[in-house]
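Moving on to chain A:
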Amino acid sequence: MVTTTATSDVISLRGITKAFPGVVANDDVSLDIVPGQVHCLLGENGAGKSTLISILAGMQQPDSGTVSIGGTVVDISSPKVAVDNGIGVVHQHSTLVPAFTVLENLMLGDGGVLLDEKRATRRLEELAGLLGVEIDPHALASDLGLGQQQQVEIAKAMWKGSRLLVLDEPTSMLTPQAIEHLAESIARVKAEGLAVVLITHKLREAYAMGDCVTILRAGRNVGHISTEELATYSEQQAQDAILAAMFGEDIVAVGDEATELAGATEASRETAAIDFASRPVRLELRGASSRGAGRDVDVEDVSLTLREGEILGIAGIDGHGQNALSELVAGQRPASTGTLVFDGDDITRSGVRGRQRLGIRYVTDDRLHEGTVGSMSVAVNLVIKRIGEQPFWRSGRIQPKAVDAEAKRLIDEYGIRTPSPATRAGTLSGGNIQKILLARELTNGARLVVVNKPTYGLDLKTVHLVREILTDFAAQGGSVLLLSTDLDELIELSHRIQVISRGRLVGSVVNDGPGTAEKVGQYMTGAIEGTD
Partner candidate 1 sequence: VALTACSSGRGGSGDTGGTDDSAGTDVTQFALVAPENESDYGYNQAGIDAANGAAEELGIDVTIVPDAGYDNIETVLNQVADGGAQFIVAHASGYNVGAAAAAAAKNVPILIQDAGEEENVPDLIAAVKPEGQEGGYLAGVAAAMATTSKTVGIVVSADNANWFAMSSGFAEGVYSVDPTIQVLYTSVGPAAYADAAGGKTATEQIIASGADVVFGMGDGATLGYLQAIEASEGVMYIADIGDVTPGLNDTSKLLTSVRWNYEPAYVQAIKDIEAGTFGESTYPVDVENGGMYLQETDALTPEIMTAVEEASTAIADGSITPTIATSADEVAGIIAAKGE
Partner candidate 2 sequence: MKTETSSALVQGFVRSVVPVLLALIVSGLIMLAMGASPLDFFAGVWRYGITGSNWQRSLALMSPLLIVAIGIIVAFRGQLWNLGYNGQYLLGAVVASGLGPILYAVMPAFLATIIVFVVAVLAGAVWSLIPAILKARYGTNEIITSLVMSFIAIGVVNLLIKGVFKDPGVTTPQTTVIPEDQLLPYIPGTEIHIGFLIAIALAIVAQIVLSRTSFGLRIDIFGASPKAARHVGLNSTWMVVLLFAISSGLIAFAGSVDILGQFTYQRADWDPRYGDAVMPLVFLARFRPVAAIPFVAFYAVLATGGTLAAQQAGLNVDFLFVIVGLILLFMTITEYIGNRRALGQSYVPAGLRRTVLQPFTRTSERTSA
């Protein structure tokens, strides 16, 4: 028997308001969460979804407003109160301790003096049964794949028996297979009578998994589609309703692209018209292997060719050597064997700055810690890869005017929303930080750009913008090496897709028709076996 404290109590949020310095993250938000239903929460980046969840989880205190369960007002003053009230949360950023085993992670926060491994193992078995998954209790969390980590997180959220399971953007890093798995688990949890809150940026998921939908914009509840309504809507109707609420008047500007924005259609790309064979080769890897320092997966014996104006997609489960491949090309990681040829020259031995000058650029997936220095200004971040170069530096000394002028130019060109070039980059939103990276990397003689998960965690609008920037870049003769875990994105952008698995390229598909997704999927399934 699975122990849950599920009751028919409705969880009601009333008038929740929460402000941070300079932002009102939640503005008078009210909604009801009903047991046995999946309640989807949608909205742009920074709309206030995670903040609302943090309040439910006891991680933040609302400035005003109440949460009540079954009519009783509950002061969720700490995560402990949330846990005690049966609110289990899977946060946007992993809360697993990498150095702990699965069991240790699950037992964290348990009461009692001694750790009771036997009881914990039994509870894990119960939950695994409920979720329909298998989890090795003694594996280190850091050794698990992302999909499994998420399963552990869900088990942890339900550990003490819960009435509400909250999932904050659970799907953004998962493979299609893993997303399907997750959907099944959610369905089972729902069937147990628990309430579920699901946050996602993908409308298709909301429609497929959700029973009702609430849309936040700039911290306000701007739309709700009830269970009854959603049941009667077609997928198209639901999307229209959601988009209308999400963007308000902006929807006019977005216009025709609204459906594309939603990622609703089966994406495919018209590539037949372009004959790449005749174009000059920009980048060639011949049997290259990388040699990293950390525990990260390295690439082995990779050979690929990328031509002028081409977008080459690299599909694969996260953590299968994407970082190694990007860093190998960008020059951040040395090659242990093989050669790299760029525009006909051997660049195997040149470093990051040498390649930078040749026009090789890299948009990293770690925009906060690697791509930018949060404590420094937007302006400095925009020229950070050109330190010491004219005209920003003269005889070693910085020229603030030149830096400022360049920053203003890029801020305008890429529409970076920042109070001023002198603002600390760390205070910008994720979407705007991503724009800083793109502006910096694509400007000033870029010929090849490696982009790693360029739209991870971004909202529809920003995703669209980023994709547009990349397509334009390729259309003007730039080459793009696009690494992504999002198959839709790969199919939408790439001319050709190769699949990476355990550091090796295991297959190549030309993106020329509706069948691409299946073919890539086959290669990936081969890769998934044994790991996920």
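Regarding candidate selection, all candidates are chains of the complex that A comes from, given by their letters.
Rule of thumb we're sticking to: a contact is a pair of C-beta atoms (placed from the backbone, for glycine too) under 8 Å apart; a residue touches a chain by one contact, two chains touch by 3 or more; residues count from 1.
Since the model is a prediction, treat every value here as computed from it, not as a measurement.
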{"item": "Touch assignment for chain A within the complex, options 1 or 2", "value": "2"}
{"item": "Complex contacts: residues of chain A adjacent to candidate 2", "value": "21, 61, 66, 72-78, 81, 84-85, 293, 331-332, 351-353, 356, 362, 364, 366, 369-376, 380, 384-385, 387-388, 393, 396-398"}
